[in-house]
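Starting off with a structure, shown below.
Every protein chain of the complex appears in place save one, which is left out.
Here is chain A:
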Amino acid sequence: MRIVVCVKHVPDLQSERALDSRGFTVRGEDDVLNELDENAVEAAVSLAEEHGGEVVAVTMGPADAVDALRRALQMGAHSAVHIDDDALAGSDVVGTARVLAAAVRAIGAEDPVDLVVTGMAAMDGLTSMLPAALAACLELPQLTLATRIDVTGGTLRVRREIGEAVETLEAPLPALVSVTDQANEPRYPNFRAIIGAKKKPVTRWTLADLEPYLGADVTVTGAAGAGTRILRSAARPGRQQGRIVTDSGDGGAQLAAYLVENKLV
């Protein structure tokens, strides 16, 4: 199997995050591989181990996003592609999906791609739109939010919990799958894997390299090409800390009184 796994380098969840005047996420010193993408890498590497084949990790982002690829390589991806072009800054989810789709097509031009794997969401935007947008751009069947993945012959089968239902979905390969953090336990690379990853190839592509695969879509990348724009943004005033009481025998009664007095129930 030939598997492409898409990863993203995002601000650490525990760090102070902010939007700048253009509405872009301010990048920090402590950016990391999106936690949920570790599940995607694990799923891709496990499938390649089970069925044979190779895993190509892909990211789109500025120079230090290569760290996310390094992590994927340490976890067992065989090679990596870094799409790095200043013109891509500020791309919205549709622009990002079109660029990643072009990269998947470019990778598939060498040898067909059987499966595209992504995490269920990136910790910065948390919109979980990218997998569906990417599947639409690639015109691939999408099986998203998988908590379990099985590939048998040419068929991908996933189990997922979505809203109020548990589903089992199936689609023929090639297809796109997104995984949740329930799908697996991401491996922790050992010293040998970390050293070995240094020798694995990382290809750097700019928009020009992808042009044959982008078609007319080149106009929808970057901030100028984004279909959405942040008009204004502001840090919210911290929630005023409310009344905190210590239970001395009447804590439950106080809670009930608070609900009733404030007409909350």
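FYI, contacts are C-beta pairs under 8 Å (C-beta built on N, C-alpha and C of every residue); 3 or more make two chains touch, one makes a residue touch a chain; residues count from 1.
We take it that contacts and distances are computed from a predicted model.
Student: The hidden chain: which UniProt name fits, "MmoB/DmpM family protein", "Tetrathionate reductase subunit B", "Cytochrome c oxidase accessory protein CcoG" or "Electron transfer flavoprotein subunit alpha/FixB family protein"?
Tutor: Options "MmoB/DmpM family protein", "Tetrathionate reductase subunit B", "Cytochrome c oxidase accessory protein CcoG" or "Electron transfer flavoprotein subunit alpha/FixB family protein" considered; the missing chain's recorded name is "Electron transfer flavoprotein subunit alpha/FixB family protein".
Student: In the full complex, which of A:A135, A:A197 or A:L214 touches the chain missing from this view?
Tutor: A:A135
Student: For the chain not shown, which residue from A:M1, A:A87 or A:A171 touches it across the whole complex?
Tutor: In the full complex, the listed residue that touches the missing chain is A:A171.
Student: For chain A, which residues reach the chain that was dropped from this view?
Tutor: Touch with the absent chain occurs at residues 13-14, 17-19, 23, 36, 92-94, 97-98, 120-121, 123, 125-133, 135-137, 139-145, 147, 157, 161-172, 175, 180-182, 220, 226-236, 238-239, 241-247, 250-260, 262, 264-265.
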